[in-house]
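With one protein chain withheld, the remaining protein chains of the complex are depicted in position.
On to chain A.
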Amino acid sequence: MSLLSSTGQQEKHQRLGLNDETLVAMYTQMLTARMYDERMMLMQRAGKINFHVSGIGQEVAQVAAAFALDRNNDYFLPYYRDYGFVLSVGMTLRELFLSAFAKAEDPNSGGRQMPGHFGSKRLRIVTGSSPVTTQVPHAVGFALAAKMKQKSFVSFVTFGEGSSNQGDFHEGCNFAGVHKLPVILMCENNQYAISVPVHKQVAGKIADRALGYGFHGERVDGNDALEVYRVIKEARERAIRGDGPTLIEAMMYRISPHSTSDNDLAYRTKEEVDHYKAMDGLPRFKLYLQELGLWNEELEQQLREEIKRQLDDASSYAEKAPFPTPESVLDHVYADDRKEANR
């Protein structure tokens, strides 16, 4: 987890094809996701929203992965902590707030689903549910379509280490391996499945599971943006070449409680949380930008003020937006509701 020398890193980001502008754009998304998350926690405590499930500590890997993909063509199947990811592929803060407030205009679900259940056909974010890891076979289905229709897109799917124990993870991996499909699976190993620590979830490395399915698996420091970027970019090249799936296990730590309904200090210590907070990838990436001369405290302050302004705008817009009508509960069960329904 130690920092590489600035000259080493400099060579590295250039070698990866990342220019200065893109690095700043990445940092902007990371910080936006962090500040959005912090705002949601406050809003829940203030009673403005009912629930928030946090992604603090995971934004660096999420944003880096998004930037390594083709954000105009690939299909995305994020899980519920992926605010950094969905922001990076084009979801706006207004849209996230509309979801948090469960308003009619929410593009994810029209105010039907809990926050964190992303979906937007426009952005090729595939609608998700709460039973975990059901999205892995779906991602494999998108990749199968790419192969059948000879299109050069990949599907990218994320999930936690706990949910990597679900049958759907294994069934999906096996199917993708057999048919050498262009899918990238990224496990965001944040060390906890609600209260159950990783050593009670898995006895081995999640990345090693790829071996059993006949494709490449790799563990990466999820707090190291450039390393995550590198492995996802390589995975994408592999997928497009026809060399099949890749499983990435990005190591990180869930700094927040599981959700606003969770008291995490009932099962872990403050010392432990502080220990991992010190490894947070966000200040680390900021420091890297500073060492390159791309960032300073003045720019930081400007960016924070700009994000705060956007958060305030999105918040007041979403708060004022109308709820769905009560009767709209009956809509969209089938393509032609009126014909099908005897409800």
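Basically, contacts are C-beta pairs under 8 Å (C-beta built on N, C-alpha and C of every residue); 3 or more make two chains touch, one makes a residue touch a chain; residues count from 1.
Convention: contacts and distances are computed from a predicted model.
Engineer: UniProt names the one chain left off this complex as which of "2-oxoisovalerate dehydrogenase subunit beta", "Sulfurtransferase complex subunit TusD", "histidine kinase" or "Branched-chain amino acid ABC transporter permease"?
Structural biologist: Checked against "2-oxoisovalerate dehydrogenase subunit beta", "Sulfurtransferase complex subunit TusD", "histidine kinase" or "Branched-chain amino acid ABC transporter permease": the hidden chain maps to "2-oxoisovalerate dehydrogenase subunit beta".
Engineer: Would you mind spotting which of A:120, A:158, A:256 or A:315 touches the chain that isn't drawn?
Structural biologist: For the chain that is not drawn, the touching residue is A:120.
Engineer: Given the contact definition stated above, which residue among A:37, A:59, A:168 or A:224 touches the chain not shown here?
Structural biologist: Going through A:37, A:59, A:168 or A:224 one by one, A:168 is the residue touching the chain not shown.
Engineer: List the residues of chain A that touch the chain left out of this view.
Structural biologist: 75, 106-113, 117, 119-121, 126-127, 129, 131, 134, 136-145, 147-148, 155, 167-168, 171-172, 174-175, 178, 331-335, 339-342
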